[in-house]
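Handing you this structure, nothing more for now.
Note that this is a trimmed complex: some chains were dropped, and none of the rest were shifted.
Per-chain residue numbering starts at 1, and chain names A and B are given in the order in which the chains are listed.
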């Protein structure tokens, strides 16, 4: 992901705002490290508020960028941002002795964040040495030569060492694509059903028939989600006063009659279609940008 | 058999092998002790210092390699084996696995602060990382590096990995705190 962000804030009014230029950042730790190292600062409380401002500005700009951001990244960013914000708030308050539990918790949160950051930085630096090693290792070419015919004639009979069945099992294992195991999450990703869309279908059907049973109205529904969506649409339309429910007895047939206009736009709600995200790691599988 | 004869015999053998040979195998063939063979190998290693080739121990075995300074000349002959480069994300993930193995994907993810699923797949597909049983408590799949990983890094064994200590400040109990956090 390449992002170049220009952000002006009044937080740093004295210097007339600042801009953030970051390339190829990879998660919140990565970003924090970049911010800290760009200011050539120790990870100290003094630098915290400046770094916090930049971090938050970065998150705002991500939001504003229109391309949105991924849930798993977003939650990580938010956790880090919230911790930073807490720490910044503590900086703004008059300094004094640690008085209560909350101050202690704040200090602990800072230590934990820094510890994780230090750990990440350690592996990032190691990764650089790995890269150097691989680059160097690629420059050594091994001597790989066939045995001289006079010598290969001396070789004892080769021992394959396994029978045909075992041999086939090896082939099967080698030929099977090496794909990391993957927990299917398709059941968590039911195709989204839009209440607004179903609402339009319901209005259309009712205008045509004037009166329908709920059973008929959902007879062509592919799954339960559609049935639920149409029911929600009915409730919303009822609230707008364009239809009437009749149910002779409890749990009996639900009859719906259209009382609204013959033509024209019916206001369609979108309150049911606002995405709700599950805070579940598995639900975001495969949606990472690496 | 004199020291020089041991050295010359080792040279003669390594000139015909197509895969790395361990000190033990050489010792058995030459009817010498492993120590004698090790010393001979060390002397040979030094004697090639100004040559266009060298002797290296990678992944537990010895063989001849061309010297890296002359790789550009060699590359004109050896078109094969040009490996595609690993991304920064793959390198970072690989280094976490190398130092924390066996390790679950969730833990690697926690240390890097991002979802590592796609990167882990790439590393497994490239043969650098493989499964290594299940974590006792959680049942999560554990991963470790392969012997091909050692070859690619030109390492003899995992013990030759650079120490993590200089990179990771030795704060008292840091590892324990981190463990409890990332579990």
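As a convention for this text, contacts are C-beta pairs under 8 Å (C-beta built on N, C-alpha and C of every residue); 3 or more make two chains touch, one makes a residue touch a chain.
Remember, predicted model here, so these are calculated numbers, not experimental data.
Chain composition of the whole assembly in this file works out to A x1, B x2.
Note that in this section only the chains that are shown with their structure count from here on.
Subunit B has its Cα centroid 34 Å from the Cα centroid of subunit A.
Taken together, the subunit A residues at the contact with subunit B in this complex read 24, 26-30, 72-73, 76, 80, 112, 115-116, 118-131, 133-134, 136-148, 151, 177-181, 281, 284-288, 290. The touching residues of subunit B, when paired with subunit A in their complex, are 14-16, 18, 53-54, 56, 63-68, 71, 74, 78, 81, 83, 86-92, 94-96, 98-99, 105-106, 111-121, 124-125, 127, 131, 141, 151-155, 162, 164, 167-169, 171, 174, 177-178, 181.
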